[in-house]
Structures are given as C-alpha cells and as structure tokens.
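Every protein chain except one is present and positioned as in the full complex.
Read from first to last, the chains carry the letters A and B; within each, the first residue is number 1.
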Amino acid sequence: MDFAGAYSPDNLRFLADGLKLTLYVAAVSIVLSFVFGTIVGTLRYMRVPVLSPVLAVIVETLRNLPLLLIIFFIQFALPEIGFKFTVTAGVITALTLFEAAMISEIVRAGLQSIPKGQTEAARSSGLGTYQTLRYIVLPQGLRRMVPPLVSQFISLLKDTSLAVIVALAELMHNAQIVMAQNHNYPIPILLLIALVYFAINYTLSLLSRRLEARTT
Amino acid sequence: MLDFSILTNHLPEYGEGFLNTIKASVFALLGSFVLGTIIAVFRISGFKPLRLIGAAYVEFIRNIPILIVVLFFFLGLPSLGFKLDGFQAGTLGLTVYTAAFIAEAIRAGIQSVPAGQTEAARSSGMTYMQTMLHVVLPQAIKLVIPPLSNQFINLIKNSSVLTIVSGFDLMYFADIISSETYVTFSTYIFAAVFYLLLTLPLSFAALALEKRLARSA
Partner (left out) sequence: MTKRTKKMSAVLLAGLFSLSALLGACSTTGGTNASGEAAGSAGSQLDAIKERGKLVVGVKYDTKLFGLKDPASGEVQGFDVDMAHALAKSILGDESKVELKEVTSKTRIPMLNNGDIDMVVATMTITDERKKEVDFSDVYFQAGQSLLVKKGSPIAGIDDVTADTTVMASKGATSIANIEAKVPGVKVLQFDNYQDAFNALKAGQGDALTTDDAILYGMAAQDPNYEVVGEPFSDEPYGIAVKKGETTLVEAVNKGLADMKSDGSYNEMYKKWIGKEPAAE
C-alpha cells in the first residue's frame, strides 16, 4: 500500500474532476427522475384507463432489470434502432428511466397510504378529482415519501458508478485509471472514493432524518 | 428486429451465465442473511461497542457503491495476501453489501416485537439467547420476509456487477456474445429476458406475500 503516492496532487485533482461529473449526472438524474416518477406514480394511483396499465408494465420491467444492463442497452443497443445518445446523455437517460420507475412506486405507495375516508370527504364537500389530489392527498403523501425518496436518491448517486462500463469519466472511472498506475494503489484509492461517496450520502441521509423529525 | 439466431447459437453461453447469476445470488442471499442477522443483533445489543460496530457497518456500507465493495475484494485483498477470483470476489462483495440492508430489515422486525414480551421471557428464566431464538426472532421473521424478498431481487440485479471483475455471470456472457457477433440489441434483449425470468416471478410473489401478511395482521 502506498498512500502518499496514491494521493498525489495530480491524482487528487483527477479524481475531483471525476467527482464533478458524478455530481452533475446525479443531480440532473435526480431532478428528472423525481419529476417523471411523480407523474407516473400519480397517474398509476389515479387508475387512468389504458395509460395506467401500460405504465405498470413499463415500470415493472424497468424495476426488475439490472441498471448495468439498462445503461449499456441505451448506449449501444438503442442506436441500432435509431435512438442516439452521447455518453453523458445516455447515462442520464438510463438513470432517469430506472430511478423514475422506482420513485413512481414510492409515490404511488405514499398516495395510497392516505385513508380513503379523507378523499371521500373532500369529494363530498365539493372538491374535484384534481383539487382533492392537489390539496388533500399530495401534501400529506409527499411528507410520508421523504425518507424513501431520499434513500432512492442516495441509491442513484451510488448507481452513477456503474457508468464505468460505458467509460463515462466519472469518479469510479477516474479511480480505475489512477489504480492502474501502481499495484499498491487499489486499497488507498478505493478507501478514498468510498469515503467521498459515504460523506455525500450520509449527509443526505442525516438531512432526510432531520426533515422527517421536523414534520412529524 | 430481434435476431433469434443469437439466442439459438449462444444458448450454452447464456445458460452458463444464467446459472452463475443464480448461484452468486443464492450464495450471497444465504451469506448476507447470516451476516445481516449478526449485525442486527449487534445493533440492538446492550453492549455499546457492539452497537457502534453494527451501526458503523450498516451506515458505511449502505452509503457506498457496491462496485467499490466488489473491487475491494477483487483488487484490494490480493495486496493483503488473499486472492479471490472474479466470481468469489463478486459473490462476497454482494454478500457484504446486501448484509447491511438485511440487517436493517431484521432490526426493524426485532424492534417491532413489544418489549413486554422480552421482559416476560427474561423474567421467566430464559437467557438473552433463548429469548432471541424462541420469542423474538420467530415473530420478527414474519415482518422481515417482505423486505427480504425485495433484497433478493436487488441481489439478482446487483449480481450483474460480476461482469466488471470477469465473474462469468449472465451480463459477462452477454458482453462476450455481443463483442463476438457485433449484435448488441438482440443480445441484450435476450439477457434482459433471462433476468426477468428470475426477478419478475419473485416480484409478484413478494407482492402477494405482502398483501397476505397485511390482511392477516
């Protein structure tokens, strides 16, 4: 093991470049998958004819496949039938699809956890379907969704590391390049990037706990 | 659009990968169940150092990518004098990673058993071990089964990281087939079907089980 050599300024700068791309890809995918996941989850909750069953099939398929396969498939198989992506866009698309499927399930479960009595009361007091959803179900449901949503976001950040297989220059990819410099580098480098992922994700989970404590 | 000759010409490769994916997932499930139970017991033990070890394990592992754990066993351990091949390192990595999640599920299950029961068992002369084994764990298991089945599905999906350490799993063989045939779309569609053959039935079973437990509760 060679900590001093592995943590040379050049190597650290190179890893920081990777981290920047990791955070960028994660942030964009979190926002997109949250938006799409909420829409899909709400549509499935509302049991829209035709649309909801179709979404159910898509969600179940995506949820039950390895993300690694989805990333590779989007990058290299979809172009065979005419859909092209740059590497960054392909990874963001794959992460968004997969995580949106997971998030839609969280949203649907959150909405379904609101007792039927409340929606019936709202409806009978003259609120429309949309208003009931907007003012009664969503606000309460969202609060219950915060902890599972944050842990899904943490998963997403961890999952960006799978983009190594399409050679996206994120943290994991750059770490592998640094590790190849010397056979004493793998443990120091793996330890360092593990601590980086941990610091970010643990902070997120602490924030989520505080948010949860404040709202209940 | 789908080239079925890929499937028929490469059935042995798909088959070998499929079997290895099942093997890795089953070994890792058994291993992570044992390890996860130990960690869970650590986390609720009355002895503070054990509690800290348990908490540190769960928080650290849950917040890092599985690939780091697998690469640690594949690339890192040899520099400390232990050598594991890609399949072993991958399966061990899956085990260590999944154990953190299973520990949390089991802990939640154990803590859902009312404290009064433990106290009653202890005061009727049972040791801590006996109370755990005969009173708490049997009840906790019921609550633990749905999250466990979800973890098993995650395990199968996560086992695809074996391809990165040359672990001869389904994804590895899909990579090999596509680089030999230059056919990407069909190769990975068939690989996806093989994964779904494993995960979809489990998914539906988990859902049915959850519903039944919810009704009986």
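Note that in this section a contact is a pair of C-beta atoms (placed from the backbone, for glycine too) under 8 Å apart; a residue touches a chain by one contact, two chains touch by 3 or more.
Not measured: the values here are computed from a predicted model.
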item: Given A:113, A:131 or A:182, the one touching the chain that is not displayed; value: A:182
item: Sole contact to the chain not displayed, among B:58, B:75 or B:170; value: B:75
item: Subunit B, residues in touch with the chain not shown (by the definition above); value: 74-76, 78-79, 83, 85-86, 163-166, 172, 175-176, 179, 182, 184
item: Touch residues of subunit A, complete complex, unshown partner; value: 10-11, 13-14, 17, 20-21, 23-24, 27-28, 30-31, 34, 75-76, 79-80, 84, 86-89, 135, 139-140, 142-143, 146, 164-169, 174, 176-183, 186, 211, 214-215
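We take it that only the chains that are shown with their structure count from here on.
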item: Residues on subunit B engaged by subunit A in the complex (per definition of touch); value: 1, 59-60, 62-68, 71-72, 75-76, 79-80, 153, 156-161, 163-164, 171, 174, 178, 184-185, 187-189, 191-192, 195-196, 199-200, 203
item: Subunit A residues within the subunit B interface of the complex; value: 1, 60-61, 63-69, 72-73, 76-78, 80-81, 154, 158-159, 161-162, 164-165, 172, 179, 183-184, 186-187, 190, 193-194, 197-198, 201-202, 205
